[in-house]
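Left out: one protein chain. Kept in place: all the others.
Right after this comes chain A.
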Amino acid sequence: MQGATQPDVAEVWRWLSEVPDPEIPVISLTDLGIIRDVEWQGDTLVVTVTPTYSGCPATTIINLDIEKALRDRGIEKLRLERRLSPPWTTDWLTEEGREKLRAYGIAPPVDGTAADGRLIGRAARLAGTSNLVIACPRCGSTQTQKVSQFGSTPCKASYRCKDCLEPFDYFKCI
């Protein structure tokens, strides 16, 4: 029984901010913005998590990592809930998370560049009006080139820097 020793919600958020993303361990689950809610329902701690991509293989691992982190802190009654709506967006990545990504060599998502399936991006590129500039996370050059829409994980695309010649991952906007 946790009763009077029940840790407050802010404390739980702090603990979760120390749980790394299993695919990109430089950022935490709270940096990623996938923890949607933490609340006590009576003596049960309820953590609401939203998946990034429907088929992201890390989802199961993330749930296990959350369980383990909280059990290790002495939480006995715990329930994880999945929330699909509103769907996760890279807009929820924290500023700190974006900087950590960049320092790790992954270009962070640029707001407003998500695909919309209507080839607007392509049309804009053809017309020379694209504002989609993905800066190289290593040298900062904006002379970069997309190699593939999909990268080493579902959330990333592959890019190449035309100045320093390094290949790098870009965390796609979604």
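In the analysis below, a contact is a pair of C-beta atoms (placed from the backbone, for glycine too) under 8 Å apart; a residue touches a chain by one contact, two chains touch by 3 or more; residues count from 1.
FYI, contacts and distances are computed from a predicted model.
Chain not shown in the complex: UniProt lists it as "Phenylacetate-CoA oxygenase subunit PaaI", one of "Spermidine/putrescine ABC transporter permease", "Phenylacetate-CoA oxygenase subunit PaaI", "Outer membrane protein beta-barrel domain-containing protein" or "Germination protein XA". Only one of A:9, A:64, A:139 or A:165 touches the absent chain when the whole complex is considered: A:64.
Which of A:18, A:39, A:81 or A:163 touches the hidden chain is settled by the complete complex: it is A:81. Panel shows chain A; residues 22-23, 25, 51, 53-58, 60-61, 63-64, 67-68, 71, 78-82, 84-89, 114-119, 121-122, 147-154, 158, 172, 174 of it touch the chain omitted from the view.
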